[in-house]
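What follows is a short report on a single structure.
All protein chains but one are shown in place.
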Amino acid sequence: MMQHLPILQIIVPLLGAPLAALLRGRDLAWGLALLLTGVAFLISVVLFGQQKIAGEALIYELGGWPAPIGIVYVIDAASALVLPVVSGIAFVATIAARRLVEAEIDARDHALFYAAWLLTIAGMLGQVTTGDAFNIFVFLEISSLSAYALVAMGAGRDRRALPAAFNYLILGTVGATFYVIGVGLLYMLTGTLNLMDLSERLADVESTRAVFTALAFIALGLFLKMALFPLHFWLVPAYAHAPSAVSALMAATATKVSVYVLIRLIFGVFGIEFPGLADAVGLLVLTLGIAGAFVGTLAAILETDLKKLFAQSSIAQLGYMAIGIGAMSATGLAAAFIHLFNHALMKGALFLAIGAIAAQAGRASMHTIEGAGRQIPITMTAILVGGLALIGVPLTAGFISKLYLIRALLEQDFWMLAGLTFISSALALAYVWKIIEAAWLKERPEGAPVLTESPVQYVPAWLMVVATIGFGIFSAPLVEAACAAANVFIGGAR
Amino acid sequence: MAVDTLIPALLGLPLLASALVLLLRDKPDLRDGQALLIGVITAACTVRLYASAETDTVHFISLAAGLDISFTPEPLGKLFALVAGVLWPVATLYTIGYMRGAGEANHTRFMFFYAIAIHAAMGIALSGNLLTLFVFYEILTFSTYPLVTHKGTPEAMRAGRIYLGILVASSVVLLLFGVIGVWVLTGTLEFKSGGILAGHIDPFYVPFLLALFAFGIGKAALMPLHRWLPAAMVAPTPVSALLHAVAVVKAGVFTVLKVAVYIFGIDFLRETASSDWLVYVASFSILAASVVAMTKTNLKARLAYSTISQLGYIVLGASLATSLAASGAALHITAHAAGKITLFFCAGAIYVAHHLTDIKDMNGLGRIMPVTYTAFALGALSIIGVPPLAGAWSKIMLMGGALDNGHLLVLAALMISSLLNLVYLGEIVLRGFFAAPTHGLKSEAVQEAPMSMVLPLALTAAMSVALFFAVDYFILDFAKPAGG
Amino acid sequence: MQDDPVIRVVAKVMIPTVMLFALYVQFHGDYGPGGGFQAGVIFAAAFVLNAMIFGLNRGRHVWPANLNLLAVCAGVLLYGLTGVASMLLGENYLDYDVLGATPQAGQHIGILLVEFGVGLTVASVMVALFFTFAGRMTHNRLLDRMEAQDKDAKRGAVKEVPKKRSRT
Partner (left out) sequence: MSMLAGQWNYFLVIALMMIGFYTVIARGNMVKKMVGLTIFQTSVFMLYISMGKIANGTAPILTDAAQKAYANPLPHVLILTAIVVGVATTAVGYALIISVYESYGTIEDDELIKIIEAEEDEGADA
């Protein structure tokens, strides 16, 4: 069974979805989702180990058809790093989901909720694993379609979820369609869809205009899906009005997977030596990344709704990942992977903690948490640590991200950009401080509802907080894995 | 106690004190008593550490290649630990008196964060590399914020925001950038005699890197990043003492000194002439702050600007890039600590006994509070640099360093600044002893602050005197590379 | 519409024919043009036609929602489990060779099973889409009417309500 793990990684949650839809009792559906995401997490960890021991890519041929003909699933150092992130977050989010879903979603819809939940997870895992350009699109749409539905389920609590989901659907579909156009052009030029095969065959046609057009379409489509500034407007309302559990899952994983796909396509297919890539795409991504970092952070400072605030901060954090990609170097890519990993942990923790508050109070704004530091200290501390990690305070995972990001920029002699990156991340202090001030330095207003906390609510968030601190202190394995992941695409990361 | 357990002990004792403060929050006497006791033990430990020849590094954890949390007791760090450690119990005693005397609320919270701040100061003092130092530097910033905003008034909150804003923003933007820059360039952050940067960086960039540190270390209050210090004056006086003498600003200039000596290396700085610009910035800071101090009539505000000026001396010592000046700067940390804490203790005593904050109202107060005013005079003279008080030695060494390096303008600046010191500190002493009492002071009878306040300030004033005679023990020759 | 004899008769002829054609497309899909997707849509068209002519309620009666959900899930599971079966028989996921005595027979069985799963899911999803969208509107109109009646009964003011309705 061990050699089937790459496919089991995907079909376990995928086939769980119809089962969950059939289970009538809501706890049954939840239990199934928990079990399956747990199994998926286990599989991803084993796969990570298998890949590390093998030292090379594990390739799984679907239906026994070998590479350029059939669809293959590839577990290399890069996908082996991202899989545990996605499945791990999914597992923890599922633990937390029970309470959040009970509070926010009509009981009749629970089974369908978990079905969509498992589908979106399966879709994300599929995007990471597959080695076929069109298969990526299919999984992209599986995860997106179920995500639209999940976001829309927030309508029971907050009807703004509906237009948010609709806009998300429009832009998501446009992005995915752009991607398909690009892939279609590549297929026309090369006659293959297999990523490895594509990168080999592209060498023959690398200076044709059609290839550039394909690159532009693919990049643009994925920029949309990963919410790179200025194509990020769908993200904030979608995350803010979705059910809390969905916010946590998506904020921590959805855009990260798109970042991964972008890296896979740009570096794995076109390759760093592709003429014009480093200048054109690199500079563009770098510029947009920096701009996004500033715009996201400044917008977050002005927000008063916590979910929106951290959604805006996600824009900024995605900007940092883009900066790592835009550095067009092995270190930059390693930094992007490190930040992808760490940011998933931080945002997961933050959204789970905020979700626990929102599920009780109906919404989570600066007003809701006034003086909450004394009523729900454990939850608020989780938010605090997550916030500090976003700033990049040493001993949290965020520091390691920032360290490698800056190193990547300095290695390329981008002193100015490194400085700008620094300033923007320091600005994050302003919004974290707003939270600290509201939660701890203000008294709870008279008549405000009493907030409570119990282990079911804060343990999932704290799992991620502990991971954030753990990977901030014992970062060596993560750095090593991220460098291995970067080396898949560009050699020389250390 | 064995030397190798001293470092964990020094880091742990203040934490223990803070934990006990929380546990004993319902029993004020026990709570304050244990804090005092632990303070005395800590002080003893720092003395023992200072006397020992221990220099072995203690590793805690390793983050990534070249990024450790580790502690190395080197001479400069030991000295700072000694200053912070010895002044802590004194300040604790004073705090107890002040808090009870002035009737401040939230005593437990105050004591708790005070102990955490000492923990952070110890961490800074003993840190073995820049990363460790940075971590404790930030802990210090955050742990002192509740102290600065202790009163909870809108004014205090505003001051707290300035305090935190400047300190955290400067450190996160500039200092951390510098730290990472050093790590990228050299692959290590270890403090080494002679510095680690030489040979790793184009000399052209050194002044810029130095600027990241000089302005990034906001706690050194180099102009124009000094605004937080006067703003923080809204805090209770023991906090001011902590900020000015025991921990915060001292941690700032200590960091500057440590970075200049152990990261850049004195010789490297001198050879590349990278710190010349900082010499002038520091000199400007010294003079400008002195001039501003003369315009202030609020006692604590005047002392705050005096501190900014005095911190300039230490940054100057680091930037002169000679071994003599660096030693002088290290000595000045000690001398100024003893002097300035005395002045603040006196200011607090005056407030508790008579609720006066403005210098103009303090005419004739010297006759009512003779002990306090004598101590104040001693502290002031030490700051001015008059023998036989500690400040004299450090100023002489700094001047010597300036001469060594041929900075005659700096020499002039130092002398002018001493004159200005004399004017603005002397005024207070003269008004106290010789001016006719203003009304509002009812009797001419001696009316001192509580004993627990007078004792510490007498003690620190005595220290200023003692330092002058025992100066041999405090002149360090740490700036030379181990080999040469 | 169910009262019109022409439509009724035509429908009675057409619906079985459409279904039969769907089955042909379904099971001939491995040799000729066709397959689960196309067959599923055609099959669903029969149900849609039925519901359009004989009304939603009778349409639902023929193919209840619960059964429909079961069919959707069963189709997906059939597809997935076929893959799992080949995996259990020692080959890669969805490798049909091992499903039959010879690889060729195996491919036959595999593709038929998988396509049947697809067809089942597509057909039931299409039916579900139709019933959901169509049913939604009647359901709401019904609700609107009931609400209006409630208001009338409570307020006793008849003139106000129709105006409001007519605007929205």
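A few notes on this one:
When the chains are written out, they are named A, B and C in that same order, and each has its own residue count from 1.
Please note the rule applied: a residue touches a chain if its C-beta (ideal position, glycine included) is under 8 Å from a C-beta of that chain, and two chains touch if they have at least 3 such contacts.
Remember, predicted model here, so these are calculated numbers, not experimental data.
Counting contacts over the entire complex, the absent chain touches A, C. Although one chain is not drawn, the whole complex shows that of A:162, A:216, A:448 or A:476 it is A:162 that touches it. Of A:145, A:196, A:288 or A:391, it is A:145 that touches the chain left out of the display. When you scan A:115, A:136 or A:180 for touch with the missing chain, the hit is A:180. The chain that is not drawn here is touched, among residues A:3, A:208 or A:304, by A:304. The chain not shown here is touched by just one of A:54, A:188, A:302 or A:416, and that residue is A:188.
In the full complex, chain C makes contact with the omitted chain through residues 31-33, 35, 37, 122, 129, 132-133, 136, 140, 168.
Within the complete assembly, residues 134, 137-138, 141, 145, 148-149, 152, 155, 159-160, 162-163, 165-166, 169-170, 173-174, 177, 180-181, 184, 187-188, 304, 363 of chain A touch the chain that is not shown.
Keep this in mind: only the chains that are shown with their structure count from here on.
Common neighbours of chain A and chain B (chains touching each): not present. Per-pair counts of C-beta contacts peak for the chains A-B. Using mean Cα coordinates as chain centres, the one most removed from chain C is B. Between the Cα centres of chain A and chain B there is a gap of 45 Å.
Across the complex, chain A is touched by residues 61-65, 67, 69, 131, 134-135, 138, 149, 157, 164, 168-169, 172-173, 176-177, 180-181, 183-185 of chain B. On chain A, the positions that touch chain B within their shared complex are 391-395, 400, 402-403, 406-407, 410-411, 418-419, 422-423, 425-426, 429, 433, 441, 472-476, 479. Contact residues of chain C toward chain A in the complex are 69-70, 72-74, 76-77, 80-81, 83-84, 87, 91-97.
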